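Only one protein chain is missing from this complex, and each of the others stays in its spot.
Every chain is named by a letter (A and B) in the order it is written, and numbering of its residues begins at 1.
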Amino acid sequence: MANVLRNSAKFGFSGVLSQLSIHSRHGRECVSPCFSLQQRNNSTSPKIKVDLDSSTGVAVLRMQSPPVNSLSLDFLTEFCINLEKLEMDRSCRGLIITSTLSKVFSAGLDIMEMYGKSPERCGEFWKAVQEMWLKLYGSNMATIAAINGSSPAGGCLMSIGCDYRIMVDNPRYSIGLNETQLGIVAPFWFKDTLVNTVGNRAAELSLELGLLYSAPDALKIGLVDQLVPEDQVLSTAQDTMSKWLAIPDHARQIDQCVYIIYNTSPLPLDHARQMDQCVISVCIYYI
Amino acid sequence: MANVLRNSAKFGFSGVLSQLSIHSRHGRECVSPCFSLQQRNNSTSPKIKVDLDSSTGVAVLRMQSPPVNSLSLDFLTEFCINLEKLEMDRSCRGLIITSTLSKVFSAGLDIMEMYGKSPERCGEFWKAVQEMWLKLYGSNMATIAAINGSSPAGGCLMSIGCDYRIMVDNPRYSIGLNETQLGIVAPFWFKDTLVNTVGNRAAELSLELGLLYSAPDALKIGLVDQLVPEDQVLSTAQDTMSKWLAIPDHARQIDQCVYIIYNTSPLPLDHARQMDQCVISVCIYYI
Partner (left out) sequence: MANVLRNSAKFGFSGVLSQLSIHSRHGRECVSPCFSLQQRNNSTSPKIKVDLDSSTGVAVLRMQSPPVNSLSLDFLTEFCINLEKLEMDRSCRGLIITSTLSKVFSAGLDIMEMYGKSPERCGEFWKAVQEMWLKLYGSNMATIAAINGSSPAGGCLMSIGCDYRIMVDNPRYSIGLNETQLGIVAPFWFKDTLVNTVGNRAAELSLELGLLYSAPDALKIGLVDQLVPEDQVLSTAQDTMSKWLAIPDHARQIDQCVYIIYNTSPLPLDHARQMDQCVISVCIYYI
């Protein structure tokens, strides 16, 4: 795995992050015309391709950054911009994330971004990682990871940031937060998300030993929800999405908010406050 | 399920709630003679029937409000008054809750109470729902739900508010917090109780998709503890109760308190403070 990460993409800093207003989770009402326009064009880009089916309201986001969809600052920035566009597009209710590469979903954080960089640059990189997590985990869309290959470390974080995980039934594909094996500490919001997914003890063993799980083992501990043959992963994701979209958006979204606020202690304040407000309006009768 | 709920009882406001002093969880010492007297008579009422076996100290509370034991304000008020009487009766140590109706334990909250009502009335209704939960979940009695029929939404909340759940082994009976399917958001104390019962991930999927589980599936995720044939549900509950009552009351009760305080974040302050006091007296040696 370490080798995979070391061989991964080494893209430089593109400066695109500056286009991203970090705390701009406006309601879905205030759609910027410019963003909408780009969205309607189903804008493509070197590292990520988004297709929105306006008849179903479901977007498929394909990661296509060879060799292993490393999460470089460049990649993350593009990912977040696309996510934000979809989030603000009223016609989009569901998001499926998958990979165009053979055998890999995402190899996780680009280790070169943490090697020999200035503290400022490191900070910028980690901010982008956290932003990806916040946008996914706090998304108003129903989100499904169609995991069609290995998904270690940051790739696993991206997966568990989604509402549901469908993985290819192939024991050679693995998934897990294996940071500890590389001597890196998984931040506590990685841990929170993993605990919320597989429970405390499995998460504890998993993080302290940096375990990677084969697809069948991942299903056993609940790290993924379902295994399917390789050629059915996307169609199953589409079928599952239609079940999620049968639930009234508002009820599902607020249920999610309640989860995130109470189950993840150390959320950045601005974000937590935004979510608190949406919950407070629901709870007015209950206290 | 929506149909079941829509066809459910539509009883008006009876005003009985005003007889209930909401924050009156006195210790079991200060039994009012009047309440005790009524208790000895095993008072019956249109919607709920209570039989206390003074030789075993076990009361059976039967819900008998056709067609589906809907939790109207009327029903909840009667339920809470009966619970409070038993709680204050020193001779009662255990409570079994069941239904006299065929095929249904309780269909949950009476949806008519939330439709076209004033905010004040809605507030009164939700206060009664919360009061039911507080009284059950915080009860000093050992409590067992003998679930002899379907138990969606509020019926499920009532069940998971008990210490133990025995359900009829019939796949046609279902249980779950399916509020989201109706576009209603389950309050966070519903969520807390469900998470405490089945763990976080199962609760998350369950709430966001509003899932109803057949009895066998409910056993699989731990939403109920045991399945038995229909004609054995009450006798099994009695047998199980004798195991619970073999434990010294004081130790079991304080263990429960510790649970409720630390596992359910948003308890109303008065209630939390009362329980804190009982814990503080235990913890005096440990800090």
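What we mean here is this: a residue touches a chain if its C-beta (ideal position, glycine included) is under 8 Å from a C-beta of that chain, and two chains touch if they have at least 3 such contacts.
Keep in mind that what you see is a predicted model, and the values were worked out from it rather than measured.
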Subunit A residues touching the omitted chain (full complex) = 119, 122-123, 126, 130, 179-189, 191-192, 199-201, 204-205, 207-210, 265-266, 268
Provide the residue numbers of subunit B that touch the chain removed from this figure.
-> 163-164, 195-199, 222, 225, 243-244, 247-248, 250-252, 254-256, 258-259, 262-263, 279, 282-283, 285-287
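What we mean here is this: only the chains that are shown with their structure count from here on.
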Mind checking the centre-to-centre distance between subunit A and subunit B? Centres are C-alpha means, answer in whole Å.
-> 38
